[in-house]
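With one protein chain held back, the other chains of the complex are shown just where they sit.
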Amino acid sequence: MTEPLSFELSRPAVDPPRLPEADVSGPAPSELLPKEALRARPPGLPRLSEPEIMRHYSRLASMNYSISENFYPLGSCTMKYNPVVNETAASLPGFAGLHPYQDEDTVQGALELMWRLERALCAIVGVERVTLQPAAGAHGEWTALRMIRAYQHSKGEARTEVLVPDSAHGTNPASAALSGFQVVEVKSGGDGRISLADLESKLSQRTSALMLTNPNTLGLFEREILDIAELVHSTGAMLYYDGANLNAFMGICRPGDMGFDAVHMNLHKTFTTPHGGGGPGAGPVGVKAELVPFLPMPTVERTNGHLMLDFKRPQSIGRVRSFYGNFGMLVRAYTYILAMGGDGLSQASQDAVLSANYLRKLVEGDLEMPHEGPCMHEFVASASHLSHENGVRALDIAKALLDRDFYAPTVYFPLVVPEAIMVEPTETESKATLEAFARAVKEIVALAKTNPQALHDEPKNLPVGRLDEVAAARRINTYLQGLSEDPVLRWKAPVQSPC
Amino acid sequence: MPYLVHSPEDRAAMLETIGVKSMNDLLVDIPQSLRLESLQLPDGLSEFETMAQVSALAGRNHVYPDRLTFRGGGVYRRFIPAAVAAVTSKPEFYTAYTPYQAEASQGTLQAIYEFQTLIAELTALDVSNASLYDGATAVAEAAMMAFVHTGRNEVLVSGYVHPEYVQVLRAFGEGRGIKVRKGGEPNQKTAAVIFQQPDFLGLLVDAPGLTAAAHDAGALAIACVDPISLAILAPPGEYGADIAVGEGQQLGLEPSYGGPHVGFIACRRELVRKLPGRIVGEAHDASGRRGFALVLAAREQHIRREKATSNICTNHSLCALAASVYLTYMGPYGLRQVAEVGFRRAHALAERLAALPGWEMAFPERQFVNEFPMRVPKAPTVVKKLARKGILGGLDVYRWFRELKGVLTFTCTEVNDARALDELVAALK
Partner (left out) sequence: MADRRYTKTHEWITVDGKTATIGITDFAQSQLGDVVFLELPTIGRKIGAREGFGVVESVKAASDLYSPVAGRITEVNEKLSSKPELINSDPYGEGWILKLELAGDLPTDLLDEGEYKKVTEASAQ
């Protein structure tokens, strides 16, 4: 099934929607503004009636997988249930209707929510303060590195390097480069964990920070984390925590206690705010005392029960976005934390670890496990042997799972494992779902050995089959060089007709 | 406990299958010294109690009625058709993951492709991306594009650009060694000239003139634009700007105390490879069926790693969907009507306010669309007086611009009916 574009459904005779009239006397834009200031041609927006619009979007919706319907075993994404009550909370008029430039006295409830969320996050990860400004994970990461840099500059230190494990997600080096650092890679040892020896050889007075996820992107807890922290701090560098895998140990242990100086979190992972098809999310960053003066401003302060926005922060790194944060997502995360409580969050992480180990056990006969267990909340398997022996790659397994109504796990990441398949079930998938997934994997692996070609043709049951992204990229290339007018990146009317 | 699915029997069965006695055997890698007894947080609550607490917090905020909101400054009250929330609250859209597996995400991908087309049409530029976080970070991203494209490390901010956008630009620029200069003329060190149309005070600037001056100096012209105003004002593509950015909150999003909103960015063909963030493109499967997929991924952070233009990993997909629904609902004539109603009402209001004793238009020689600056006696008192009468009055811009003492900006949209204007004026007498 394909659905036409709204532009393709558009018809020129459709009535525009009824809107209020001006009801005042006064000039129209064309009477006051000079001709050059006015738009020469109307924008080519589609013209559809409301019934057609609603039908169009309903049909598009039916072409999507979503966590409300499907299991997403995506490693490091923590695709857990998005509680519906969070949506109710965020759409309360008392939150949704607030203008960011209202007087502080009129938004005490909003500021109190932000303050309480900050305190809760501090308790969960073990830090002094948290900034709620960053809009996304990578945004938070960059914010943390900027704070670390500002702190070191304030001590007269100009450190130029950031250390990143070879198993790290691409945002880590990108954020580091964006913050003005050179990126130096640290190797993993044979057990998948960071090599202390290599770390020691790469640390120097030039090192600003080491960026680490714990558990790492292989789902393995960095056992030597206390030694790592000591080593890093001994050179005057700081330790940054990438919170992608925080779901592994809430209530079990805390990054702050491990020695991390800046702790980043993803509200759209660990704290259930919905992914929205790619965003919006939120990436708060917690900090220890040394970094507090450098927090983005404003911060939310509470004195004698009264809340205010603090702009008097001379050492702050400034603003990392407009206004105060993705407030609507903060409401959702706060509602979740309130409902779960300390006991609920602890149980959630334990169930996440339990489920991952259970699923790992169920599939270990079918997929290669490059590292020894136990894992934490996720594990990485490999399709390397299937690739060599049967020509079936991780990508084929991913597409075959789509055909069996499961979203695919993360594939080809982390880069240190060839044909990697990273699986994170989360605590909100039932035992029955995990077993059904394991059965699907078994069936696919069996097919890989008997009829690999069948797998190369999947998915067959979805609105489209495998898309030829190479052909698309080549068409784009041709367009960008001015050799064609076929934009590929937007719809264009076949013949320019006036609206 | 809420949202957890395993029974004690399930847990016991799973432990047995794994072959361990207890959870502690699975947590064996964690040093004992780090193990917590419990989290220092209260226990969880029932849904009833949770909503009671959250509602109490919401109840401690004062929400000004739409019709009595005359304050803008980058966030505006607009009529939001019911269709917007009806679409964005579909779980298939709002709980969907990022569309990396294209075949399972055609709904999101097509909606974003439509968004990209809508923004390209509005701005009259060649290509738009899949959206950014907000107008402020969009300005910063455009500046970084110019830095990478020209190799020059200075950007010039011309006129009254939103002060928070400039603050964010500075914060981003610092890490990259980009200098931000305010005022003056572009020169050989200038990567881009950034201007806002209409500006932060609501006034029109000479966009074609600023664009030409930028080009004469070999710099790019970055226009930060109001999307609704583009229904009537000349769009960046018509006057030759290289990059258009802006805040899309007015396209179907609630104010929500500042977020989440949605930034947009569009550019000329030649600059597309430098565009940050996600981009959706058209592709076909083996049977020739048309679909959509994330394209030009090699620009992005997860592949270029430290060589990417930006580190942005995400887009505000659901907010972009809201904007798409809004623009599709409005169509070209609906959007024009929205812009014109705001224009007429704002001009009528400005005339009435200027008639108040001691009140005058600041910059009376300049044109505006639906936001305008007034110079008033005792500005803080005026604002408080209006608040006491339940009206969210003008924005005091002195807090950012020391040369604008006593200046309040007022905004007027289709939600401020004629009687609301009467109430505002009456409250000021």
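By letter and in written order, the chains are A and B; residue numbering begins at 1 in each of them.
The definition used in the following text is that contacts are C-beta pairs under 8 Å (C-beta built on N, C-alpha and C of every residue); 3 or more make two chains touch, one makes a residue touch a chain.
Bear in mind the structure is a predicted one, so any value in this text is a computation, not a measurement.
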From B:V28, B:A52 or B:A298, residue that would touch the chain that is not displayed:
B:A298
Touching residue (missing chain; options A:H385, A:R439, A:K460 or A:R474):
A:R474
Residues in chain A touching the chain absent from view:
412, 469-470, 473-474, 476-478, 481, 483
Which parts of chain B are in contact with the chain that was left out?
273, 297-298, 303-304, 307
